[in-house]
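Here it is, the structure in full.
Excerpt of the complex: some chains, original placement.
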Amino acid sequence: MKINEKLLERMVEEALSETPVPPRREKRLEEAYVVQSKKFDVKTDSLSEKSRAAHQELLDGYVKALNEVSAQLDTADREGANPNNSAFRNLKIDEAHNLNAAFLHGLFFDNVGSPSSRVTVDSLAYMRLARDWGDFNKWQKDFIACGMSARNGWVVTCYSTFLKRYINVVVDLHCLNVPFGCIPIIVVDCWEHTYYADYLKDRKSYIYAMMRELNWSKIEERVEKAERIAKVVMS
Amino acid sequence: MKINEKLLERMVEEALSETPVPPRREKRLEEAYVVQSKKFDVKTDSLSEKSRAAHQELLDGYVKALNEVSAQLDTADREGANPNNSAFRNLKIDEAHNLNAAFLHGLFFDNVGSPSSRVTVDSLAYMRLARDWGDFNKWQKDFIACGMSARNGWVVTCYSTFLKRYINVVVDLHCLNVPFGCIPIIVVDCWEHTYYADYLKDRKSYIYAMMRELNWSKIEERVEKAERIAKVVMS
């Protein structure tokens, strides 16, 4: 079947028509996604109780916003979409913002809070980080440098399906400077809301604290999946 | 093995030290990635020869820039990385910019230029787009609306490993508003450099032209891989 010529023709006609066409009622899509929030169930002395509670509320807010944006997108006017003054465009931008906010927070909560966790030299995580940065310490230094560089944002170690290797990414806010095709493995939130109540402007101590309590068994699970994805990508 | 406490301690000491520590010479990493450019070998009447030639030069420039940024990152100072005045930070931002520019252009060149290609109702591509947008025409309309919305950027249909479904993404420039965990399937460049020489400000006609010559067998290959990735994600 050829791409729908009828649809295209009708849209062109409408666009050229002098008479305004009445807006067609958009059927509500059945598949609007609904996302559930994660719980920030972290046993740690690195972040105060009040700080973690506020963070949990933040995440719940992002998930709620994401679901609202998703519902609004279902019926948003697509005919008039344009770069300058378009509710549809704005909802798509907010979708990316809240999508990353919701999922990165979930991944972050899941991979910290394990002060007794250890990385072992025979783990996949250790081997891949050592392979792609030269040695494990270089990954650490690069990760810290990326975390220090974010302009209120995130540092994420991820598998790049483009480069076919692991890379560290510096994110500003939630969705600026993000490479496509990246599967997150290690995620540390570097927004000021994460550390200001406990560390004020000492972001470096906060990042060290998070790195000391990375959950390496959770990370190993992610690397295992990433390696299976890598095999698909390279097949 | 625990995360390198020695390194962390030394860095904390240095940070607290009154005496400035001489910068340590960074060994050049062996693994700096080198990326090859794609050829824009498109048989099409939708874009003029001069327009395609200029586009090829643009892509070559992005690949060159990406490799240069990668090389510079090898030896960039990570100790002083910060959000406000840091060559390291700027290189990481440029890495994301050129990485997306290089790979999205490659994916774009590869999935257009096939005016005789047809999408069949029993293809995976058709079925997945129909499933995730309600019907195939809705995907078309959403894709067009996203393309019209980009503020000089891209429209990308991709598989979201977060939402476990296909979504359309509106990218501004090359790396703004990008969700993590997205595997690109269908890519149309909506920068003005793509269509201005041939269509001036009529972006809609350009998008229609590109959609009429999508290479559905190339897209099918990508969906097949995405489906295998989906299985890993959901396992």
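Chains here go by letter, A and B, matching the order in which they are written, and residues are numbered from 1 within each.
The criterion applied here is as follows: a contact is a pair of C-beta atoms (placed from the backbone, for glycine too) under 8 Å apart; a residue touches a chain by one contact, two chains touch by 3 or more.
The model shown is predicted, which means the values in this text are computed figures rather than measured ones.
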Could you work out how many identical chains the complete complex has, if 2 are displayed?
4
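Definition applied: only the chains that are shown with their structure count from here on.
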Once bound in the complex, which stretches of chain B touch chain A?
1-5, 7-8, 11-12, 15, 27, 29-31, 33, 35, 78-79, 81-83, 86, 88-89, 92-93, 95-97, 99-100, 103-104, 118-121, 126, 131-134, 136-138, 140-142, 144-146, 148-152, 156, 158, 160-163, 165, 168-170, 172, 175-184, 204, 208, 211-212, 214, 225, 228-229, 232-233, 235
